[in-house]
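Working notes, structure below.
Excluded from the complex is one protein chain; the other protein chains are retained at their positions.
Chains: A, B, C and D, in written order; residue numbering restarts at 1 for each.
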Amino acid sequence: MSSLRSITLATLTKDVRLEWRSKDAINSMLFFSLLVVVIFSFSFDPNAEESRQIAGGLIWVAFLFAAVVALNQTWARELRNQVLDAYRVSPAPANALFMAKVLGNFILVSLLEGLMAPLFMIFYNLRALGPAWQLIPVALLGTWALVVNGTFFAAMSLRTRSREIMLPLLLFPISIPAVQSMVEATRIILTGDGAARFWIVLLLTYDVVFTTACLALFETILQAE
Amino acid sequence: MSSLRSITLATLTKDVRLEWRSKDAINSMLFFSLLVVVIFSFSFDPNAEESRQIAGGLIWVAFLFAAVVALNQTWARELRNQVLDAYRVSPAPANALFMAKVLGNFILVSLLEGLMAPLFMIFYNLRALGPAWQLIPVALLGTWALVVNGTFFAAMSLRTRSREIMLPLLLFPISIPAVQSMVEATRIILTGDGAARFWIVLLLTYDVVFTTACLALFETILQAE
Amino acid sequence: MKRAFPILAAVTALLLAYAFYEAIWVAPMERTMGDVQRIFYYHVPSAWTAFLLFFVNLIASVIYLVRRNAKADAVALVTGEVGVVFCTVVLVTGPIWARPVWGIWWTWDIRLTTTLVLWLIYVSYLVLRRFSESSQTPKLAAVLAIFGALDVPLVYFSIWFFRTQHPQPVIGGGGSIDPRMLHVLLLNWLAFSCFALLVSWARYRLEMFKREVEEAEALESLLVAGSGAQISKTQIPLSREPQ
Amino acid sequence: MTESAATIRVTNLIKQFGRFAALRGVTAEFDSGRFHVILGDNGAGKTTLLRALAGLADPTRGEISIFDKNPHEACREIGYMAHPSLLYDEMSGMENLRYFARLYDIAGDARSSEAIRSVGLDPELSRPVGKYSQGMRQRMSLARAILHDPKILLLDEPFSNVDVHSAQEMVGLLKQMRDAGKTIFVVTHQAALLEGAADEFIWMQAGQIVDRTRHLVPDPAGRA
Partner (left out) sequence: MTESAATIRVTNLIKQFGRFAALRGVTAEFDSGRFHVILGDNGAGKTTLLRALAGLADPTRGEISIFDKNPHEACREIGYMAHPSLLYDEMSGMENLRYFARLYDIAGDARSSEAIRSVGLDPELSRPVGKYSQGMRQRMSLARAILHDPKILLLDEPFSNVDVHSAQEMVGLLKQMRDAGKTIFVVTHQAALLEGAADEFIWMQAGQIVDRTRHLVPDPAGRA
């Protein structure tokens, strides 16, 4: 167990350091999300009432797509020179690698959200009419949901042709309940009519179910050559 | 000149063939479009009046996403095993490679647009109130704008050290006029108030200017090691 | 065993013909919807059959992951494929029915949406199988099947609140139905299940046969087919480098 | 040389890639503490065999037992070096090894710099591995394989791209390790380098082991 933790940490540190050196993923994500904000702000006169209705959808669609762009690169580094093989022949537990990748992506996407959310708020004149603090658990749980499955399916699509396009093909159908919950919860919190509790619980269930499933099955995926 | 054309064609054919290796490519793209549309309809209530207002923006976000996924892998294939070096030592003109990549991406993204647009129309009950045929030049010119600059900057980001921060910072401001024109033109055509001519001409100008610039400078980018 | 297949085929053909006759001519006409309602006898059995096949797919996938049994994998592949076909039938007959009675092709209703998502999940399953380059495709596919199965209840809850327009379940849902209709429906379901079994079986045999052929070919393709061994067919000479 | 019990047992190994079988029934036993060299033409299946022994390729059929365990369970005892470097191009050699040491639960940098030094490189070299010359990368890759001091070494063409002088030093290192009780498998096309050092030469052809000889004979019996 302690080895799981220490290896997760070692892998995470390494990834963060390398990402910091190249800044590949964060850049393409940032560029993409900025353009999305701009596109929306051009295409849509921010009239307070309307925007609140659809802002939840806008924000999450933007983040979902940005996350897919980032997730696609998760394993790229491990594939070059087949470093993944070095991991596979080592006694290190598969789940340590998985957790490190998930945490790395989680940090990355959360960072992006932290940067983008204020922009959205400003561009669309958003102010939550419901309990605003609930947006934080929704964002965290929602991001986790996207990232945990995304990392898993990205690993799966390593073994396929046309890898990049495979990830959304696998990820989107499975993510539908999570996306739905995030969007609905955000909408309810922003407009203030109703309670978001049901959605948050659903999101939590989703996270628990799929994190467990991923941890149980990642070893199989990693070892499939 | 004829060698430019024939090599462009050869490279394009090769790329298309590799994309197309499996007959399933088109099916998977269709499926991808369907998924994007379904995800959108989970995020926005398609029956709501507001979402029709921003449909122009939504569509372009979806296309932008598809384009980014495609652009991200444009050069990946040339980098593996350093095949690009084989191109560089050959007498083939640099612009042939560039044009082939641009055309390849253009075809791919246009195809996706062609698949997605009808799906959007159906799911969102869209009907253009302005002259619908104008959507076609807007889509073509807009796609070209995204693709020509995207391909160029993707190539640039292969080499330069400083690309990390440069890439989004350069590409982003440069793309804004194109993005704005696309979105405005689409909105005008869908809602029918006003004429989209100004935006189409702007888009055309943008395309001409940047295509020329890219062709003039690509050789330098390619030969920089 | 050899003879079971043609017998099943004959029985299925008879059942399908008889069920068709019952559905079109014998079953009573529905009062408000009229003859369109007869699509019911194809719509509902297809849905049930698809559910059944997806369920078998899940079981087979789990068995494969535990036992690494190639047959289980073939069963999973086959039920996935045939299940998607039946699910497509539901998604096609539904709108055909909806257009005259509801006036629209599609609405975001819980039953419709779950069916659509189910279809999407299993299509992505087939896409993975088609696109995989690994010799371990079965493993990947089995894992995805389990993820899909876990997702279904969550999808159901996530669209729980959608206003519904679709009829409530016939069995166990408290709805009432004319017993003669029910009889025809069950008959059709039996026919469809036999049909699904028949198709899956044929497909299964084809798949197993394909794999056998591949293995035989693999072991036969000797060095000439394989490598650039032609030039050194005779012998591997030793290194004569002086060191 | 003492005959120790067979520690690696391979039974009827078949590895199929679609329509093509790279291994077609390999059966063999290998004793521990010996230095084996695997020879054969391009495409004979040497790499595939090594990958199967390392637990990287699940055999289509057949069994592998290493110390009576399967390759996965025995992974602590196995050091594997491949054609590709299995190193992160963006990190320096030392950073790479430090990371891999963590995977094997080896604390401290001492072992990492020792491994680097033993292949004749400098642990202080700060250049990222991607900018090493080909031979330097190859040696760093060997350092990675011996990092955790495994009992069994599987080396896939360790001498290719390495200069003659360094190759001889590497052979010396391997000989030392054999004398320290390690079992060594080397796939190579430069067999002459190993003439004095190796205990056994294993000849592969078209996915099968066709002969095993004590010495590097010009035409081993049983070969077509």
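Here, contacts are C-beta pairs under 8 Å (C-beta built on N, C-alpha and C of every residue); 3 or more make two chains touch, one makes a residue touch a chain.
As the structure is a prediction and not an experimental result, all values here were calculated from the model.
Chemist: Could you tell which one of D:Thr47, D:Ser92 or D:Ser112 touches the chain left off the display?
Modeler: Of all options in D:Thr47, D:Ser92 or D:Ser112, contact with the hidden chain holds for D:Thr47.
Chemist: Would you mind spotting which of D:Asn12, D:Asn70 or D:Ser133 touches the chain that isn't drawn?
Modeler: Considering all chains, including the one not shown, the answer is D:Ser133.
Chemist: May I ask which residue of B:Val37, B:Leu58, B:Ala92 or B:Ala196 touches the chain that does not appear here?
Modeler: B:Ala92
Chemist: Tell me where the left-out chain touches chain D, residue by residue.
Modeler: Output for chain D: 17, 20, 40-44, 47, 83, 127, 131-136, 138-139, 157, 160-167, 189-191.
Chemist: For review purposes, identify every residue of chain B that touches the missing chain, sorted by number.
Modeler: Here the touching residues of chain B are 3, 6-7, 10-11, 14, 18, 21, 77, 80-83, 85-92, 223, 225.
Note that only the chains that are shown with their structure count from here on.
Chemist: Just the number, please: Cα centre separation of chain A and chain D in whole Å.
Modeler: That gives a centre separation of 40 Å.
Chemist: Quick check: how many Å separate the C-alpha centres of chain B and chain D?
Modeler: For chain B versus chain D, the centre distance works out to 47 Å.
Chemist: Hey, how far is the Cα centre of chain A from the one of chain B, in Å?
Modeler: 24
Chemist: What are the residues of chain C that contact at least two other chains?
Modeler: Where chain C meets two or more other chains at a single residue, that happens at 120, 123-124, 127, 131, 135-136.
Chemist: Using the touch rule from the top of the page, what residues of chain D touch 2 or more other chains?
Modeler: 58
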